[in-house]
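The complex appears here without one of its protein chains, the remainder shown in place.
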Amino acid sequence: MPDSSSKYSSSKLWGGRFSEQTAASVEAFTASIHFDARLYRHDITGSMAHAKMLARQGLITGEERDQIIKGLDSIGKEIESGAFVFRPELEDIHMNIEKALIEKIGPAGEKLHTARSRNDQISLDIRLYLREETYRITDLLTGLQKSFVRTARKYLGAIMPGYTHLQRAQPVLVSHHMLAYYEMFGRDKERLFDCLKRINIMPLGSAALAGTGLPVDRDFVARELDFPAITANSMDKVGDRDFAVEFVSACTLIQIHLSRLSEELVLWSSDEFSFVNLADSYCTGSSIMPQKKNPDIPELIRGKSGRVTGNLISLITMLKGLPLTYNRDLQEDKEPIFDTADTVSHSLAIMAELLDNLEFNLEILQNRVKTGFMTATDLADYLVLKQIPFRKAHSIVGRAVAHCLDNGKDLSELTLDELKGFSSVIEDDIFSLLTVKGSVDSRQSAGGTSIKSVKQALSEAEKILELKP
Amino acid sequence: MPDSSSKYSSSKLWGGRFSEQTAASVEAFTASIHFDARLYRHDITGSMAHAKMLARQGLITGEERDQIIKGLDSIGKEIESGAFVFRPELEDIHMNIEKALIEKIGPAGEKLHTARSRNDQISLDIRLYLREETYRITDLLTGLQKSFVRTARKYLGAIMPGYTHLQRAQPVLVSHHMLAYYEMFGRDKERLFDCLKRINIMPLGSAALAGTGLPVDRDFVARELDFPAITANSMDKVGDRDFAVEFVSACTLIQIHLSRLSEELVLWSSDEFSFVNLADSYCTGSSIMPQKKNPDIPELIRGKSGRVTGNLISLITMLKGLPLTYNRDLQEDKEPIFDTADTVSHSLAIMAELLDNLEFNLEILQNRVKTGFMTATDLADYLVLKQIPFRKAHSIVGRAVAHCLDNGKDLSELTLDELKGFSSVIEDDIFSLLTVKGSVDSRQSAGGTSIKSVKQALSEAEKILELKP
Amino acid sequence: MPDSSSKYSSSKLWGGRFSEQTAASVEAFTASIHFDARLYRHDITGSMAHAKMLARQGLITGEERDQIIKGLDSIGKEIESGAFVFRPELEDIHMNIEKALIEKIGPAGEKLHTARSRNDQISLDIRLYLREETYRITDLLTGLQKSFVRTARKYLGAIMPGYTHLQRAQPVLVSHHMLAYYEMFGRDKERLFDCLKRINIMPLGSAALAGTGLPVDRDFVARELDFPAITANSMDKVGDRDFAVEFVSACTLIQIHLSRLSEELVLWSSDEFSFVNLADSYCTGSSIMPQKKNPDIPELIRGKSGRVTGNLISLITMLKGLPLTYNRDLQEDKEPIFDTADTVSHSLAIMAELLDNLEFNLEILQNRVKTGFMTATDLADYLVLKQIPFRKAHSIVGRAVAHCLDNGKDLSELTLDELKGFSSVIEDDIFSLLTVKGSVDSRQSAGGTSIKSVKQALSEAEKILELKP
Partner (left out) sequence: MPDSSSKYSSSKLWGGRFSEQTAASVEAFTASIHFDARLYRHDITGSMAHAKMLARQGLITGEERDQIIKGLDSIGKEIESGAFVFRPELEDIHMNIEKALIEKIGPAGEKLHTARSRNDQISLDIRLYLREETYRITDLLTGLQKSFVRTARKYLGAIMPGYTHLQRAQPVLVSHHMLAYYEMFGRDKERLFDCLKRINIMPLGSAALAGTGLPVDRDFVARELDFPAITANSMDKVGDRDFAVEFVSACTLIQIHLSRLSEELVLWSSDEFSFVNLADSYCTGSSIMPQKKNPDIPELIRGKSGRVTGNLISLITMLKGLPLTYNRDLQEDKEPIFDTADTVSHSLAIMAELLDNLEFNLEILQNRVKTGFMTATDLADYLVLKQIPFRKAHSIVGRAVAHCLDNGKDLSELTLDELKGFSSVIEDDIFSLLTVKGSVDSRQSAGGTSIKSVKQALSEAEKILELKP
């Protein structure tokens, strides 16, 4: 072997052509093992399937395949037990495992990387990871939906103020409010399942960027790893992190939904609202004010919407302006993905617990719906049914409200004569309508808050979630 | 009518209860008519369907319905012709049209707002708008895909350097590179169509937030407006802008993809690369340097990725921490949505034009693939097929490259003897492999860059796009 | 003149070397005149100073200078009056004005662009614009601070609940709360003035990117335009938009501050809090619910925090990964800058109006501070002064609170005997301390809520703002 014997010989698996050792600062700066070690299971699973394929295609022997699989299995166990020592100078999880395999089983280990690149591997590993996380998060979404449905069932019939602009607007069923969140988090599941279609495609076989000249069988690997399809273009695949952006984007909406729910829980547990009691075990106190009991969980969840939105921006900014195929910038994809999956999972799990430990103060809710002219729309609708054009009806009721404000009364406290002063068509059938219960019961449009509509929505939700009423 | 006669009487359609006139500064600050006027067609379409439903349910007469429809139709024409005068003090498109209708047809016009709210209307209008835009953008994506496929067909057989880390890596077909973008923009279409499932749901009938007590038929309206489903929960619906976030998120990925493509076009049209010529008619010059011809289009498109990402953040930030149902914050949804749809549409359209006016400099491409040791992986794969474990093979080739660098040669310029010095298994069948064409042809794995794989991918794409080869 | 006579002759001021006409779609896509027309005053001001310098340096005659200045002046007036016709095919405000000047005054006009580039001009124009906006916004910040200080003076002595975690914590002066915002918006001013140091540097003279070979006098231009310094490196300057990012970043914090204030105003005007009344003229109603009076202004301002944050991201994303000097991406800087300056200005102005029209419900505030164990910390501090370690004191009070909760009492309702049951050191001097007023008065630490501390802070603020108490 000519002329390079006297030179520095790199210990890197890729170091053949290099004549200087990698600077220590460079190793520290570029290493990803401190965060991608988390992908060890997916890396090993992928390598096992790859080895089976190599053997099937005659690129390694059956014996070599068995050695590789046994070696990988034992490395997996070492990692799980904590016995495995990760080496930053080996950069990433792929190289750490491959090097350990070579040390363990010798030459057969040196064949594992045949017909694949790390660009392949990391794309596969992230897809396997995100597939798992998608199922985990959709399960957690289902869990949270169940909490809402149980709460809706528990409080069926209870009425609370409905707000727009945080001003009391119309009375609604507590259960209707709960089912609004059931719908919202249901959309999040749909979105994740749609995203899964684009995650769940097998990338291995693209090699560095151009495909491989060795006779691989990509469909076999896909079947082994339970992927319904393989990626269609090697250059596209190697630089594609769209599925990660889409996953984090769907998660951002989940966390934003949680922030809206959290805002309501913080409001509702304030002294002014006092709509709910959070269990002591779900609150914390103050280091200085002995009387405090704080809704830390919803506050933190609300705050974490910043974190997930930040992760989304990290990924998008990372991708902006990158030429095709692999650029090292893409290494920055993993931490935002991991942090997003963790944040959203933990937030969903604890929010479901919190809801299961939440008590509504029914007496307070009952008192709050009595004021605020919340049946004003009902009066307007009444006039409409008496043939008064809606705009006129709206104006008539507006004046009646102004009159009430001036005189410190509620609409339901006006006499029939007073009411007739605003519109002569008003009869005494109006009074049942101006009650809160009458108002709620009337909203029988599909998706409305009447007990009838809500019962139907609740039953459907219970059926879908396989919950017993 | 008691006691409010002496008071200020608001001219607002909602002003009944108000005792002071809205401050002019407030009207200016809260008005949305300068941007939501754009939704006039959708607002009118929705109102017509609503009027038909009202008549069908007996809430207005057939005659009133006809008056309303005729009136709306004529308002639509006035707006189109520019004759219609928008009035900021009427706040938004809904109120401007309703007021004009009342002025035009009298009492029947005052009945149009029966059983609906502006919260309903705006949700409907945006959904109608985004449904249209989704179809428009997916058509433009198809158009851009066609440009790539045509270019791939035109240059079939031409070879260019493939890069990773912007370093020459392996030779690839120009067509393979083009088809990578075909795939990328194909995913964007899928994503938009998935989003459409959540846009395409009919919201009308939720009224303010609780549903309506009047006997509406929401399914009829859905059929009239060609929606496959109706929203399930009135409180959820009224504050839901998830579909807008999802739409803008999908568009952000499109614009990021365009930024990657633009980066390549800027690189390729630099003097150093000189891979492509942009037509004079697609470039602009410098006000000071007479010789300049600048790739402004891709630069601007790349820059516009900031704009769309900004819009995404605007929407997400707007939603963070909002309580359920409608809050006025939501008015801030429209400008980012409009700007996103416009930016992405214009960028896609002009990018397709640009591609259709692009010439690859084949001679230059041909020269560039000759250097850079781009067949080094082929040599390694050759050794693998001769039973040398891949890691050893990689190392052997690495040393051969180092040797070449020291001696100013390319791999293909080494003699068989020299090559044998690195590994005795090398025979003279190696030389055909070390050619660029040999390298490209070898990558016959599915999705790889061999002419065979690319031809197949190209034919499939042409079939899907209904393009003749 | 050889051989280009038969060719297409571009009408563009930069078109000499071009052999094809710019595509109409390209003109439409690249034109910026529809938004940068807004910079016409700054462009003209800059050009006048430039012309004076050219004359001073002998590059044009005094007569030419006068023609140019007169021409520019008259163009400025035409633009102001609306008579000027902007032409998109001339791309931007610079070319529109230059072309109009040439048409108006002939050859002298063709000399204006001597020794400068549009890269120069746009940098100058934006700096002039942002300098103005900085002064405008800092004035508006001062205006808002005045509203807070006036409100603080007006309600001096009134007590309200202070919150942490939106749970009642300790009683505070309304004025103390107002002065918190005075501080917050004061920081915003500081930040803008710091940013101004980097805006306020004269860029002209960098020419395309390398400086100019013509004998310009950059310092003269700086003096003419009231810039304290000139930019130091032509290549840096031409691609520098840092000052714009910094400006928008400072504005984002302003809008975030406004969102916090808006959140409080929305809460305070809810039925549950009822801390404040917003004037009718600063609210709007509902199209469907006749009783509604909504806090639209703070909601919209809160929502607009999304808009400004989005603008910040647009600029940052635009800059990411750009090579040095001018790239066309930078054209995307203007709309986010303009929109930010407008949004923040309008929000500040109307928020000051809103505050000036705000009434606190003192009776309600007074009632709310009576409950919630808001003097618990005072009891703990009392124990500390009696030599009980704080941690013990905290624990003792915690148990007393638990006892009160179990028995439906407030701390101040416990008898001395009951109190002694928790700690024998408690004497009857405790009762004055457990009053709300006693609690507030005690917090005499600098920056605390005691009337003494607040009066001092208020007087200082009034002095700084030159307000009479």
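By written order: A, B and C. Residues from 1 in each chain.
Quick note on the criterion: contacts are C-beta pairs under 8 Å (C-beta built on N, C-alpha and C of every residue); 3 or more make two chains touch, one makes a residue touch a chain.
Quantities reported herein were computed from a predicted structural model and do not represent experimental measurements.
Visitor: Looking at B:Met289, B:Ala349 or B:Leu385, which residue reaches the missing chain?
Guide: Spelled out, the listed residue whose C-beta touches the missing chain is B:Met289.
Visitor: Among A:Asp139, A:Asp271 or A:Glu353, single out the residue that touches the unshown chain.
Guide: Residue touching the chain left out of view: A:Glu353.
Visitor: Looking at the whole complex, which of B:Pro203, B:Gly398 or B:Gly448 touches the chain that is not displayed?
Guide: B:Gly398
Visitor: Just to verify: which one of A:Leu140, A:Val216, A:Ile297 or A:Ala446 makes contact with the chain not shown?
Guide: Of the candidates A:Leu140, A:Val216, A:Ile297 or A:Ala446, A:Ile297 is in touch with the missing chain.
Visitor: Touching the missing chain, which residues of subunit A?
Guide: 12-23, 25-26, 29-30, 91, 94-95, 113, 116-119, 207-208, 279-297, 299-300, 302-307, 309-319, 327-332, 335-336, 346, 349-350, 353
Visitor: Which subunit B residues would touch the chain omitted from the figure, given the whole complex?
Guide: The missing chain touches subunit B at positions 161, 163-170, 266-267, 269-273, 285-296, 299, 313, 316-317, 320-321, 368, 371-374, 376-377, 379-380, 394-398, 400-401, 411.
Definition applied: only the chains that are shown with their structure count from here on.
Visitor: Roughly how far is subunit B from subunit C, centre to centre by C-alpha average, rounded to an integer in Å?
Guide: So the centre of subunit B lies 32 Å away from the centre of subunit C.
Visitor: Cα centroid separation between subunit A and subunit B, in whole Å?
Guide: Centre-to-centre distance between subunit A and subunit B: 23 Å.
Visitor: Can you tell me which residues of subunit C touch two or more of the remaining chains?
Guide: 285-296, 299, 313, 316-317
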